[in-house]
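To start, the structure itself, in structure tokens.
What you see is the complex with one protein chain gone and the rest in place.
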């Protein structure tokens, strides 16, 4: 890497790209990026062009010697890359809208990383990511793959299990968001807060939380369950937990736990949004349209503040922070998705887990967790079962496995519903699921 | 045990007792019972008297030198017992009716061993069984405790974890029923069928199935998913599985799996029964009334065939079969609830599991299972989490733990619902849950 | 297997064969053998002829319809076999003599299944057994391989890890000998004694011992350490343990434990034998010569009693007992070498262990052991490390791995000694170790 670093960003036309570019600019002194290749597919050509020009303006303003390349030629982008980041969305937001709306028809939660939506996003994404891995083996075998395409847990699992790429890390902005929420709750600087994370992507728990290294978990749980505090908590968490539940659970939850510990309430809420035409995809489609209008402005040469509303805040920042730590062998602690290697007891050694790791030049090294608390062990294992069966279905195109995955998903829990939903969603996403529609001629 | 065997049956006034007595008579040549003590509480005095007299008539008819003792004095019954069987029901069928009806009001399944009903049956039963264990330590420290009071898994877990009694086995008639169903499906003698059982009580899977020692699992799964076979399967299983689901699952399920893999369908069915006043408790109350009328007949000296409808068929037979194997160090294979001891990977060594065991004079020795199939590992772990938190709540009377247990139960999955149901059920069962109502005076 | 059973015995010219034949005759009613194929290599032709004719006379005397085939054509013997037993010795007793004598020159124990001798017997045997497995895949894919060629643990490990044959069982007469010794010690019938075996081949412990199913371990350990008993114990065990040691160990040992818990004493004894020209190979060579003289007698039609002195008593009997249980799905308990599958904690799931198993038609199913006692866990793990590295050396012909295996063997424990011994023994056994002498031309 002596000549400077080459980054290849798959899905470079994403609205998130300005945050990524901002991150590279901010951390340039530690992470001297020489080439940033933004690559996208034909369907994303226009977005790539718009966001790519903004990226170029941002770099130009910074005065840094970073070259920005825009291309539809993935192989050229991957060639000799040092880091490959992935933020693509197979089928774009239209596919997301289907993931959200179809399950609703069956009275099942529609969300893009959980339940049927998560399954189908995985089924569409995994073959593509494995294809990228295949190219990487040939074109940049020493590169690190930094994935933040959702469902990041299932995708990382698939890469670990079905590709020859070992240098993969799955990233999510949920843990960083949890830390920031706690910082706000305690009214301290974010940098003073540290959480021991353990679990899976979108199913991660904070086993302990520290300020300046001193555990404040009891205080945090008291604050979270204090009725005088409820509007503030709701503001941070979206919704409060029953005090009895969270006291007995005795660990911190992540926002996605709402789907599993408030299943009925979340479903009702989402059904209302569905009826009002306000599913998340619909909201985001509008936001994106506005964003790209902004991006087009030839005078814009910074990340526009409106991007934060988009929902993926800190995602790209987390990615650049991770890349910086790998590049510099920083050995700081970051929560990422990586191979378990015994860190969390009772999960397979070779499965992806989301856990606090020491970030070294040779990648993340998970800090030992031991056994998860009894009360959370079951749900974590169940989501891991779902992810593994789903990944297998994605790779093989095995219809029965897809039905099985959805049946054992706690948001579905019915073989009949699972079959109905799988049938309708397979048809709806047919274009992006060729593995399920192989023609077998006699 | 040279002078003959003493059996103490707690809950001796149960309608099942005639089956137990029949079992002792049938197996007398191998299991020379000298004393059978049927013990009950004051509230069960009348039933004890009725069923006890029937038991005496049955023994008399057999001509065997077995003494039947009827008593309300538990300590006298336990004194020097060789085997203690438990089949009591705290709060009788009225409590069951509450377990079934209250959850329904919240749109949650009402069933006596799963969900809220299972939790509350456990909360009521565990302190009593621990009290029995305490007496056993003093009065019959070498006796085996054969528990078939439900929820048998949670109860066995509690005995293993919170008593000093190691000689405990939890029994269930579900596995034997599964074997009989397969025998019917294949049209072979039951004795030729053997299943490798693994999982938890009411959450047990058949990992493989043999006829004369040869695996027939593939054939069985084909038969279960053959559309030409569906009415027959429905007859055996109550309901059929989606072929895709069961083929990909690739193991045999137990009837209680319907609650977890057909959650919505089961809920709808039960809501209908609930509205028609046909919950299971109501049906059973009627059946029991009829049975006891029959039992009163002074000419009746056999187990009446009507008992089989009661639903607990083979329960007592399984118990006598187990006792016979322990007594004779038979080393045959039986599925029971016992300490895991590493048999099922990723479940705690000291937790109760339901698994095929070799039955020796020193108790059941589980046959190694290794890892459960990926697809079932999660749900099993989740139910074990529930059982452990529930057992802890039962022992400590910790309200928060009760709410936690119910929140993580897959049939509830909502902290708010959990709290509401716990609140109403605690109040309804107040009389039998003193541990939750300890008066703390200032 | 409807037409009767075909057995193929590799190393059929062994002096043990009459015991095997006797076993098949005795158990014919349960195990209707139709064809017994005794197969050997060219170097064993004469022995095969002699022992084969005796086998034929024994069968004839029995009047049973068993055909005995003598052949040097291994493929013909394997074709459609139901069970394949292996009792061959690569390099015959001359090789054994080298295994025993060379280490002695370095002041290291010379024994055919432990230390350098065990390593080199493994290095010679494993390629041959893997070759047999390869043939079996093609010629009798459903057959069971019953191996009693030593070192049986290492050989079974190699088959499990490096062949496609899953139906393999390793057999040893040590456990049966331990049970018989205890029976003698307690003066009870052998059939009443049962031991819970766990560990590895020639490194197996009796975790508990029962008479009629009741634990008598404490009594046995008292008897073994009672000074009034010492001559009797010495008679059974060869030598007595320090009472303090065995009391604190609190499990039963096997004879081979002498090498590890009396290392210096055993070495001194063997050095004396070595100097007197009385190594075991020398003794056995003489015994064998006498045996084959006896076997030649055309009037001999039974297993001659002198065979018992040979040292392998009960070996063949154990094999026939095992085959009978598999064939009949007997589900009795026998100690065998099989895949661990979680039975012994902290040993790999896919490693060979020697453990009490339920013997079914689908093979042995280990009974869960859980954690081994702390004091024995280390030595067991160390021998397993040795076996695995040794098996890898045998398969790859990797010289460095052979040196490593011997260095970590507790009877050598020196890299310099290991290298010297490996060098001399590789040369001495060159003919039978082609994998270490592959010519690599430039």
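Order of writing sets the chain letters: A, B and C. Residues in each chain are counted from 1.
We adopt the following convention: a contact is a pair of C-beta atoms (placed from the backbone, for glycine too) under 8 Å apart; a residue touches a chain by one contact, two chains touch by 3 or more.
If you're wondering where the values come from, they're calculated on a predicted model, not measured in any experiment.
Remark: the absent chain touches shown chains A, C in the intact complex. What subunit A contributes to its contact with the hidden chain is residues 208, 210, 212-215, 328-329, 331-333, 340-343, 345, 349, 358, 360-362, 365-371. In the full complex, the hidden chain is touched by subunit C at residues 107, 241-242, 244-249, 260-265, 346-347, 374-379, 381-386, 388-389, 398-401, 403-404, 407-408, 410, 413-419.
Here is the rule we use: only the chains that are shown with their structure count from here on.
The touch graph of the protein chains shown is a line.
Inter-chain spacing, taken between the CA centroids of subunit A and subunit C, is 55 Å. In this assembly, the C-alpha centroid of subunit B lies 45 Å from the C-alpha centroid of subunit C.
Shown for subunit A are the residues in touch with two or more other chains, of which there are none.
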